[in-house]
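What follows is a structure written as structure tokens; I'll ask about it next.
All protein chains but one are shown at their positions in the complex.
So, chain A:
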């Protein structure tokens, strides 16, 4: 008994001493990177990383005169080399598991993104749940250097602002790395990423920026960047981005304004939206049917109509349907005409519904895409009119 016990004790000691503490890292030995940016630099890449300075963010009494995050930059032949090179400046190794955003500079995006992304999909430490965005008209490095108000971590600001605007306004695309990669790989869909703009980068990089009540330097999402395979080819504006989100069924909640029958404006809040894309072959030609069904609330009435009447509501529903229809059609037309890439996943829809036809079509899908027949039907139901009935202001009473 004693013999066995001491044997066991020795064995467990061996285990502890030989294998124990493998890859142990204390929290204060991590350079928690929340944002990483990749730009072109000669033949290689310039990697910019935003590392949290925990003491400034979560401590009970932050010193206040140090930036909440630090940005390190390094260039290397490959992305991983550049990341490792950062340790020549940083006291802690870069820890990527808590990455919130990956920013790609426009120049690099136009050249193609599949090479630099390989490390992020291969490394075990990096998760795939962060958003990938494109820096519009600037470098990723500039995007990550702007200090933001309210959120102390700028990368977190980017993440949350993208997430909220997607949920409440719907002009952005929240694309995570795994989604992006599957879009690049897919024949029937080309990737589209949110684009971010930097406003006033000079002040934005200083602590002074967040001392001003309306920070002059800030980041703003503006539309969607369209890719052919992995190369950036153009941008959609805000309205088109919304149309894109209608087609890809990514609208959760948004607001749209439209004209009243008498010309003035009325705004509706889209509470629910569901899009179904059907791909069919008719007479040997592919044909796409998009069906959008929405539930709206009336959000703002600026014109003189009696919304307590059933007929008015029915009329408004008609107008809203036409508006959504037009919006989607315009977006699709523009993409077909100008960009000529299938970012909507029509090819994917065809593959799912008619794999045999898809096998024929996929060879030159992007060419076929440009003259696809697309039909949109919208079905809008206005459910609620808000806490008041008609607008409180009556014309001609003054």
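Keep in mind that, in the parts below, contacts are C-beta pairs under 8 Å (C-beta built on N, C-alpha and C of every residue); 3 or more make two chains touch, one makes a residue touch a chain; residues count from 1.
Assume contacts and distances are computed from a predicted model.
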Record-based protein name (UniProt) of the chain missing from this complex, from "Cell shape-determining protein MreC", "Acyl carrier protein", "ABC-type polar-amino-acid transporter" or "Spore germination protein": "Spore germination protein"
Absent-chain contact - pick from A:58, A:212, A:314 or A:389: A:58
Contacting the left-out chain in the complete assembly, out of A:21, A:213 or A:356: A:21
Absent-chain contact - pick from A:156, A:190, A:254 or A:275: A:156
Sole contact to the chain not displayed, among A:98, A:239 or A:252: A:98
Where the missing chain touches chain A, by residue: 1, 15-16, 19-28, 30, 32, 34, 52, 54-55, 57-59, 95, 97-98, 100, 125, 127, 153, 156
